[in-house]
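Here the structure is laid out as structure tokens; the discussion comes afterwards.
For this view, one protein chain was removed and the others were kept in their places.
For subunit A:
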Amino acid sequence: MTDPSHPSILEARGITKSFGGFCVVNDVSLSLSASEILGVIGPNGAGKSTLFNLLAGALPIDSGSIRLAGTDLTRARPEARIQLGLGRTFQIPRPFPRMTVLENVMTAAQNQRGESLFSALATASLVARQERANAVRARDILDFVSLSHLEDQPAAVLSGGQRKLLELARVLMAEPRVILLDEPAAGVNPALLDLIIDRIVAINKLGIAVLLIEHNMEMIGRLCPRVMVMAAGKVLAEGTPAEVTKRADVIDVYLEGMPA
């Protein structure tokens, strides 16, 4: 559990989800402090991505509760969760392919005045001011993830690694307090991997908590002071990467056969 001097920002208790009779996530609890990067590891099918979908609201939970900075989000819709500061990326990136990179990022801004049909028509000057401010911020974020040179390109032209960076840029644009990162390193070349690790550290330094699903143990070791191991829908172990990787049960279900 988290250090009492760092109150938790994201608190999930007893989260359970079954599909048919099959329990995919079974009584999982976690607590994330505002300055933390918590890794979630485990074999394929352990329920990690389902846990993310439950936290982000893409799937309804059967039982349990989710609180973000004290606000109950258990039944909130996905769009409400991001508005309150709980953002997520997707394991397989989901860019808006026919929209430009900049447009992709600008879409993610919250509380956009011009997004209501009435305001888009009636309050043009206020909308314009907000749009210009959002464009400045979106370009800063694109700079931060090294995608500035592609801002006018449709997102469809981006490579796999660049799509991961675009996912990151979009979720940052929403100004979240917690980001759920689903395998940001999967299928990314080593040069881009260093950039992604570096950017996650920088994001965390801004005071954004990160919950990170990852199979890349090097990345976990470099980023996460604390990891949670999931297997068969349950939390199998929790501790520092060094601690959990020594445990026989973790080695048994997950690490066996993996390169050291």
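The rule is short, and it goes like this: a residue touches a chain if its C-beta (ideal position, glycine included) is under 8 Å from a C-beta of that chain, and two chains touch if they have at least 3 such contacts; residues count from 1.
In this text, contacts and distances are computed from a predicted model.
Taken from the listed names "Bordetella uptake protein", "Amino acid/amide ABC transporter membrane protein 2 (HAAT family)", "Cytochrome B" or "Transglutaminase family protein", the protein name that UniProt assigns to the chain not shown is "Amino acid/amide ABC transporter membrane protein 2 (HAAT family)".
Checked against the hidden chain, the listed residues A:Pro78, A:Gly221 or A:Gly239 yield one contact partner: A:Pro78. Across the entire complex, the residue among A:Asp27, A:Asp62 or A:Glu131 in touch with the chain not shown is A:Glu131. Here the missing chain is touched by one residue of A:Met99, A:Leu193 or A:Ile251, and it is A:Met99. Mapped onto subunit A, the footprint of the missing chain covers residues 56, 58, 77-79, 82-83, 87-88, 90, 94-100, 102-103, 106-108, 110, 112-117, 120-121, 124, 127-128, 131-132, 135, 152, 154, 170-171, 174.
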